[in-house]
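Sharing a structure here in structure tokens format.
Note that one protein chain is taken out, while the other chains of the complex remain in position.
So that you can tell them apart, the chains are marked A and B in the order they are listed, and the count of residues begins at 1 in each.
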Amino acid sequence: MSKSAFSRRGVLKSGALAGTGLALPTIFTASSAAAFTNNPTGSSVTLGFNVPQTGPYADEGADELRAYQLAVEHLNGGGDGGMMNTFSSKELQGNGILGKEVKFVTGDTQTKSDAARASAKSMIEKDGAVMITGGSSSGVAIAVQGLCQEAGVIFMAGLTHSNDTTGKDKKANGFRHFFNGYMSGAALAPVLKNLYGTDRNAYHLTADYTWGWTQEESIAAATEALGWNTVEKVRTPLAATDFSSYIAPVLNSGADVLVLNHYGGNMVNSLTNAVQFGLREKVVNGKNFEIVVPLYSRLMAKGAGANVKGIHGSTNWHWSLQDEGSQAFVRSFGTKYGFPPSQAAHTVYCQTLLYADAVQRAGSFNPCAVVEALEDYEFDGLGNGKTLYRGEDHQCFKDVLVVRGKENPTSEFDLLEVVEVTPAAQVTYPADHPMFAGGALGSCNSGA
Amino acid sequence: MDAILLQILNGLDKGSAYALIALGLTLIFGTLGVVNFAHGALFMIGAFCAVTVQRILNLSYEVVDETQKDFLGNPLKVKTSYVESWFGPEMGGAIIDWAVPIAILFAIPIMILIGFVMERGLIKHFYKREHADQILVTFGLAIVLQEVIKYFYGANPIQTASPEALSGVANVGALFGTEIFYPVWRIVYFFFSVVIIGGIFSFLQFTTFGMVVRAGMADRETVGLLGINIDRRFTIMFGIAAAVAGLAGVMYTPINSPNYHMGMDFLVLSFVVVVVGGMGSLPGAVLAGFMLGILEAFASMNEIKSILPGIDQIIIYVVAIIILLTRPRGLMGRKGVMEE
Partner (left out) sequence: MFGLDNKDTRLLLVVAVLTLCAPFILNPFPTDSAMAQFNAGYPDLMQRFVIFGIFAIGFNILFGLTGYLSFGHAAFLGVGSYSAVWMFKLLSMNVVPAILLSVVISGLFALLIGFVSLRRSGIYFSILTLAFAQMSFNLAYSVLTPITNGETGLQLTLDDPRVLGVSATADGSIPVTNLFGMEMRSTFEMALGPWAFQFNAGYYLCALILLAAFYLSIRIFRSPFGMMLRAVKSNQQRMNYTGLNTKPYTLAAFVISGMYAGLAGGLMASMDPLAGAERMQWTASGEVVLMTILGGAGTLIGPVLGAGFIKYFENIFSKINDHVLHSWFSFMPDGLEDFVVFIIHPFIGKGWHLTLGILFMLVVVFLPGGLVEGGQRIAKWVKGRKNKDDSASATKTPAE
């Protein structure tokens, strides 16, 4: 039966072929004569902003979208130009990218890899997006990065902190501006040493999935190098909402530092529970009990309220930074939306600018030319000081911030204070570091 | 030994939330015969009642303070809440501090009202429909309710602290001659749930209203033939069930910051609890709630996890499967309920 249907279709198709004479075999593309996927031929170029709009990370996603829209406005010459004015490269003219007006499409990842890929695919297949960016979770970022590699478009990762994004799962078409678990460990370790000494017993609570594991590994390695002892590493289910039964055993474990390798809702709940159990008032082995949250997000820290006070962690960027780039960005974002941007907003704004600049320098939207332009590219003025996009793994190397929950916040945005800016050199690792081993970039794919 | 006591305590405290939600679900199912997938959403709305009360108490006016700057370098607008300016900083501060307990008073009428509206406006039309339809429509309602909350409150969790006086830890171990510290609020939550559960049971057991409802649960038609307006009483029971869920939510907010999908997080779990307890059995629901809470607490002990890795991820489901295979209608279920 299927056979007869097939021949019906064959008739239909050959009829159509004869009728138009226009059908050409292409892959993944909307314009048939392209040298690469989705070559923008008209007067505009389409970028795909793929962020979580529903689900637990929807607020981060919304902030990312705001930053993307701001970036597009600046690229097209609107607004006050933001960080385009402080960016070390002066290629961008405010007339779009390569003279083409920048347009964008948005999609909802739902923080699920399947939905994220479906959304990215529709941007590529239907809307002709030449670059996909976004993501607020490592699983999603890695899944979409893989898709972009196959489809032959560039992927500029948003908020993804797992070592794997530019480690075991790195791809030639994917780039990450955000920092990672290893960098968090390397930046935090010296600060923790100064604050809490070298003789500590750490207890890890870790979200039981890939991101949690890589961060746990990174932090444990960095603190053990200080002389700390790791008492226990406990994995907690991702779906857990009440962490009390994981916190309770900490009380009698002899540990005097609790490391919470959690993010998002998990972090808010585990930190709240830890404070509830009086861990912060506890004295163990003659030392004050301390809690460390290696990856901080201001939007999420808000959910934990007063519980974050005095707790240390690391972050990619914070709006209170005083350098020119950060200030320019905060000014244009704050003027437009009425509140300061989050680190997620900052990283995606930078990614959009970096992509646009790379295209401009390469003189082409061809992904392979863009890859070449971004690899080993050094820039400044985007808020993190001098930064290098390393060619071997497509990871940015820049200063990392160690922050602390502020004791006396002056406003609802003023939750974190920067304790130290760890210089890039201190968080740099060799590309073949064992925590990042096991993958290969492969070669760039332009979809041709 | 201390560790085991601590986990039992923890299990009771986790179990309180499960038991309260399952109790409400069972009340609705037992009286109206409706499988209410929106029950988790009622729990969530209760929690957001607390958030709302906190917000109302914190409503404030702005005074521009020229000496301080905001993040854009403009003069900072300092906020002072009305409550503080009316009652003075001390009294006002105390009122704001007690936002969550105050929210209980606020939540009871709201939740009963929501329960009435839900029952009269929607559920009523589904008594004669299939269970699958009931599940689908209440599931749709749950999605709508949580999206509405998300629209107004955002997706991130919102901190709602317990009163300062109840936020420390207490030495529960003193009772047993050892030292076991446990958060005061969680102990409060446990006793709160015991009171509510006790209240519901005595209400059903010792009042005429409760007697009629119980008779209606057993045989609705006969009670109707006796000239009693059972429908109206069932509507009231729905309101009470909604209030129980809502109060469970209000009191839960200091334990974990509420967010819009907390209802869905509890939904599957509370269904497992209800089914393990036996559909339609109130004591079963309470028993199963506390039992699963305690088992969950034990499963997350390192000693147990090292023998069975990942057991804490699946313990609830493993228990559910074992119980359902050995006791076909759950712990205390009756024959013939929801088996067709």
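FYI, contacts are C-beta pairs under 8 Å (C-beta built on N, C-alpha and C of every residue); 3 or more make two chains touch, one makes a residue touch a chain.
Because the structure is predicted, anything quoted here is derived from the model rather than measured.
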Tell me which residue among A:60, A:108, A:290 or A:399 touches the hidden chain in the full complex. A:108
Given that one chain is not shown, which residue among B:63, B:144 or B:226 touches it? B:144
Touch assignment to the omitted chain, from B:132, B:175, B:225 or B:307, lands on B:132
Quickly run down the residues of chain A that touch the omitted chain. 1-2, 5-6, 8-9, 12-13, 16-17, 20, 22-30, 32, 53-54, 58, 61-62, 65, 69, 104-108, 112-115, 117-119, 121-122, 125-126, 137-139, 142-143, 146-147, 149-150, 164, 169, 208-211, 235, 237-239, 439-440, 442-443, 445
Residues of chain B in contact with the chain not shown: 35, 122, 125, 129, 131-133, 136-137, 139-144, 147-148, 151, 268, 271-272, 275, 279, 309-310, 313-314, 316-318, 320-321, 324-325, 328-330, 338-340
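FYI, only the chains that are shown with their structure count from here on.
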Under the touch definition given earlier, write down the residues of chain A that touch chain B in their complex. 55-59, 208, 232, 234-237, 239, 241-242, 244-246, 248-249, 251-252, 265, 268-269, 272-273, 276-278, 281, 299-300, 302-307, 319-320, 330-331, 334-335, 340, 410-411, 413-414
If we count contacts the way the header does, which residues on chain B are in touch with chain A in the complex? 2-3, 6-7, 10-11, 13-14, 17, 68, 70-72, 76, 150, 154-159, 161, 167-169, 181-183, 185-186, 255-257, 259, 261-262, 265-266, 296-297, 300-302, 305, 312-313
